[in-house]
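Structure provided below as structure tokens; questions to follow.
Missing here is one protein chain; the remaining ones are kept as they sit in the complex.
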Amino acid sequence: MAKSDVKKVVLAYSGGLDTSIILKWLQTTYGCEVVTFTADLGQGEELEPARQKALLLGIKPENIFIEDLREEFVRDYVFPMFRANAVYEGQYLLGTSIARPLIGKKQIEIAEKVGADAVCHGATGKGNDQVRFELAYYALKPDVKVIAPWREWDLTSRTKLIEFAEKHQIPIAKDKRGEAPFSTDANLLHTSSEGKVLEDPSQDVPDYVFSRTVDPESAPDKPTVITVDFERGDAVAVDGVKLTPAALLAKLNELGRVNGIGRLDLVENRYVGMKSRGMYETPGGTILLAAHRGIESITLDRGAAHLKDELMPKYAELVYNGFWFAPEREMLQAAIDKSQEFVTGRVRLKLYKGNVTVIGRESPYSLYDQELVTFEEGAVAYDQHDAQGFIKLNALRLRTLGQRRKRMAK
Amino acid sequence: MAKSDVKKVVLAYSGGLDTSIILKWLQTTYGCEVVTFTADLGQGEELEPARQKALLLGIKPENIFIEDLREEFVRDYVFPMFRANAVYEGQYLLGTSIARPLIGKKQIEIAEKVGADAVCHGATGKGNDQVRFELAYYALKPDVKVIAPWREWDLTSRTKLIEFAEKHQIPIAKDKRGEAPFSTDANLLHTSSEGKVLEDPSQDVPDYVFSRTVDPESAPDKPTVITVDFERGDAVAVDGVKLTPAALLAKLNELGRVNGIGRLDLVENRYVGMKSRGMYETPGGTILLAAHRGIESITLDRGAAHLKDELMPKYAELVYNGFWFAPEREMLQAAIDKSQEFVTGRVRLKLYKGNVTVIGRESPYSLYDQELVTFEEGAVAYDQHDAQGFIKLNALRLRTLGQRRKRMAK
Amino acid sequence: MAKSDVKKVVLAYSGGLDTSIILKWLQTTYGCEVVTFTADLGQGEELEPARQKALLLGIKPENIFIEDLREEFVRDYVFPMFRANAVYEGQYLLGTSIARPLIGKKQIEIAEKVGADAVCHGATGKGNDQVRFELAYYALKPDVKVIAPWREWDLTSRTKLIEFAEKHQIPIAKDKRGEAPFSTDANLLHTSSEGKVLEDPSQDVPDYVFSRTVDPESAPDKPTVITVDFERGDAVAVDGVKLTPAALLAKLNELGRVNGIGRLDLVENRYVGMKSRGMYETPGGTILLAAHRGIESITLDRGAAHLKDELMPKYAELVYNGFWFAPEREMLQAAIDKSQEFVTGRVRLKLYKGNVTVIGRESPYSLYDQELVTFEEGAVAYDQHDAQGFIKLNALRLRTLGQRRKRMAK
Partner (left out) sequence: MAKSDVKKVVLAYSGGLDTSIILKWLQTTYGCEVVTFTADLGQGEELEPARQKALLLGIKPENIFIEDLREEFVRDYVFPMFRANAVYEGQYLLGTSIARPLIGKKQIEIAEKVGADAVCHGATGKGNDQVRFELAYYALKPDVKVIAPWREWDLTSRTKLIEFAEKHQIPIAKDKRGEAPFSTDANLLHTSSEGKVLEDPSQDVPDYVFSRTVDPESAPDKPTVITVDFERGDAVAVDGVKLTPAALLAKLNELGRVNGIGRLDLVENRYVGMKSRGMYETPGGTILLAAHRGIESITLDRGAAHLKDELMPKYAELVYNGFWFAPEREMLQAAIDKSQEFVTGRVRLKLYKGNVTVIGRESPYSLYDQELVTFEEGAVAYDQHDAQGFIKLNALRLRTLGQRRKRMAK
């Protein structure tokens, strides 16, 4: 793309050193107007310093956008995904994957509002996040120009980055001069860590990597018992207290944190083709998944439950790969949401040193209910003799196969 | 079936009160010769008493079959199933389901050998086990007659059963007079408990139900770190010591037991149509699944891994429903086994108060290996610029959709 | 079921000999009040004679229900199914399967209205239709009593049936005295034939079996070209003339009939476990499927289209097996319907001696449109260089596998 082509760019700006360097690099390389977008997705950082830093770097006040997206993030992204019990490669709760489409969507909305023709993100050229950001951009604004500095510039070493920062008077925190021993991403759902000291999958994750959970060995010696209430597939209360989506997830995070819940050390397959090793902490999400499966176990019919289990891996793959705004993800979501109408009730869970255990579930919509199993006056009463016919017809084709085998053996 | 039709029946005989009553009932009702089959699948009971009891009940010595099936069980049933990472309804490790086909197969083999025309099992008319037994019977001997006493007789209460036993001089252990507070099934892979005190899914499982694992809260305060070695998808050694399949599973069971690993409290959907609540203890299997996923994470290609994840729910459903000897299970197994050629290497795990955590994995066949990621001299070196083309072509159809949406909005 | 238990039964009544015998048998055996329900699903028979016959057999006028269901049938059953491109076992358009749930639903509605406690159908005990009827009954009225005469009575031969009819003064058409050479089912979507002369799958279908289509060899020597218009996935017009759903299907049937379209000679797998050979004529449906795929080909995104193709076999199996009113069918329908929002446009087809060929398609929502492929001013313009990156990242995991193979070979 010719550098002169870009007039105004919306940058996903954290206020940190790296995105500040990007900001300045955009100004100096593209000579274009930069609009910053800083979002609170629950990563646990103040947003106002980002505004100050942006001003300092010459961004016009009207070009600085800061938004608290926590409720929207949990309500419209995390919760729909948890309705699917989505787990990537059997284990990963997709904490990073699910945040990217929302950030991308907001950048595009701002671009439309301010008349920007380009967007820019700070994801590297080897990871999944570049894909997730850019698929969101392109889906929502097909003619947008995308700038991915890490794939374009020549600031290919820490030294060069620091030099660039110094040259452009970007403030550098002392601990940012050297290279970080690993990189992290955080939001209300999880914190991920990867790279450097974590790269060798045969080696333990060092203690200092963990930031969101206590070590199970240091967690309390007594279990914590909680309840989570669901309505139509979404959690709405903890211990009987109604909470907004973000507040609820924060509450579960705190409960998970102290009880050492939600750590995951994983080698996963990236969409861009290589394997990588990551360390994830998803305290609240881990509780939420267990609780959701718990309430589904009594409110969901077998046919619905099994179909959900069959569709889930594809759904999770789509989210992981960044296809949130793709028709096939929306189709799967429609199927999943259809199943959640009666996924309402209360789950009791025990949290203890890394374990989340469902110990009770109840629902006005329970399909387990004694009344339903036995029924009044023969209504649906189970007749054991029916089992014989059930088995014999299910066996018919197997018997036919057996008969053929026998005939062949003659 | 006319009672007089049956000449000789092979009974799955545990030596316990219930199958002893069945034995006598077969003799008195069908007037047929009874052949007993007692198998050791690692349920932890002596088999010789079963022989004595059978003799006492009038079974001819040549009609008593006792067999140690532990190695065959783990090698040919448990291990193939774990290659699939099979989990039913997201959680159940299929410990009971996987044992039934083997017992059924052995009964049929004995029936062929002794010229019996019928087989008999002691499973109830409301459960899955009757289906699993009988589908195996019919698949392997399509003309076999199946006797399922619990669906046929009028011994419909504990009192009637005890009366029948007394009338026929069947010895009754004191603790068997009253009704058990729950029923159990056990083998080398797991112990399951269900019924009675467990029936209300809103209530905790009482402590005395657990028999195979210590309570995580009572488990050691220090983690145990172990290694499990795999060859072509199957575990072959623990802590570097080569073990036979059954010995290996027994070893993992012991490690799991002391560390409180593998308890599961679940409401599941039975094949016969109703929900039931079960409590499962699968100490070694829980470790095995984590370890297998661990070694797969570095040795399995993404395409293979994701296909496995997509096929798994169907595979698990087939095993749960009793379709082990069905062509579609064998087709899925062929696909899964094909993927395991290089699933070889060592996994390091931490066991701690209910938690199993993979903390390291290595393999001569690793696809993660640094060498492979970086490659010598540009061989497969990853070029960041390729990511742009990758993203743009993946985005093309989304952009086209976006363009349509835009056009429509005009 | 004790015969005296049934008070009032709603019978699916065609007015033919068999269901008239059933009617009388219900009266004489169950001694219950009989309510008849006769539906017009486009089977091509007058309904009034059924009323006369019911009156003749002693049914009270207020107990005779006759309804024209053709529009509801096509709109709410056939069309939703065609949105899915549903084909069972690669070939069968599910003409019989899709009609049963609607009939069952209407019987239940009438049962609720007249206070009947039972329903009755005339399907045999070896076929799929009994399952389809009864699953609908039970799903919609779980406490209903179901009477399936063919599984219960002792009228097990044609002679006995005729005797029973004569004894009860049921009029017998001359051609009904002997056994029919095959049995048929017909509705607006198709006519099926099976049994007797059709049973040997190695033998040709005799000419006289066909009733809905001319032989392709006798069809006109000139092709007929037509257009079919779609809106949101459903056909709405033929040759530019707007038609109601039933009228449209009737129109396509006529076009298909004269051009020899929609014959199928198939060996299929019944849900009850055996194979059967059927002969189907689905003239309009065959055209509709081709047309629907044609309009989807330009209006559906690849992701949506491929997901639909993956879900279809399961959807078709559910319909075939009778699980129309099951949550998993409804979930799949939700996903499918979600995809049809822009499946709008016109398809041109050539009909010629058994062939249906799409020869043109256009849509205001086309994703093919030249404008979109090229785009204005580089907006979404395809850059050939992107293909290299696309391929290289897709190849990365395959290269890694190749590298391992090489390493192993050393």
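Lettered A, B and C in written order, each chain numbered from 1.
In this text, a residue touches a chain if its C-beta (ideal position, glycine included) is under 8 Å from a C-beta of that chain, and two chains touch if they have at least 3 such contacts.
Because the structure is predicted, anything quoted here is derived from the model rather than measured.
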item: Missing chain: touched chains present in the view; value: A, B, C
item: Residue in contact with the excluded chain [from C:18, C:179, C:265 or C:341]; value: C:265
item: Absent-chain interface as seen on chain B, which is shown; value: 142-143, 269, 272-274, 301, 303-304, 306-308, 314, 323, 326-328, 330-332, 334-339, 375, 379-380, 393-397, 400
item: Residues of chain C in contact with the chain not shown; value: 85, 89-91, 124-126, 130-131, 134-135, 138-143, 148, 150-151, 199-205, 216-217, 221, 223, 263, 265-269, 272-275, 277, 293, 297-298, 301-302, 305-306, 309-310, 312-314, 317, 323, 325-327, 348, 352-355, 357-362, 366-368, 370, 373, 382, 384-385, 387-388, 390-392, 394-395, 398-403, 406
item: Positions on chain A where the hidden chain makes contact; value: 301-303, 342, 365, 367, 372, 375, 379-380, 382-383, 385-390, 392-394, 396-397, 399-401, 403-404, 408
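Convention: only the chains that are shown with their structure count from here on.
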item: Copies chain B and chain A - interface residue numbers shared by over half, same or different; value: same
item: Whole-Å gap separating chain A and chain C, where each centre is the average of the chain's CA atoms; value: 41
item: Computed distance of Cα centres, chain B from chain A, in Å; value: 32
item: Residues of chain B touching at least two other chains; value: 301-302, 367, 382, 385, 387-388, 390, 392, 394, 399-401, 403
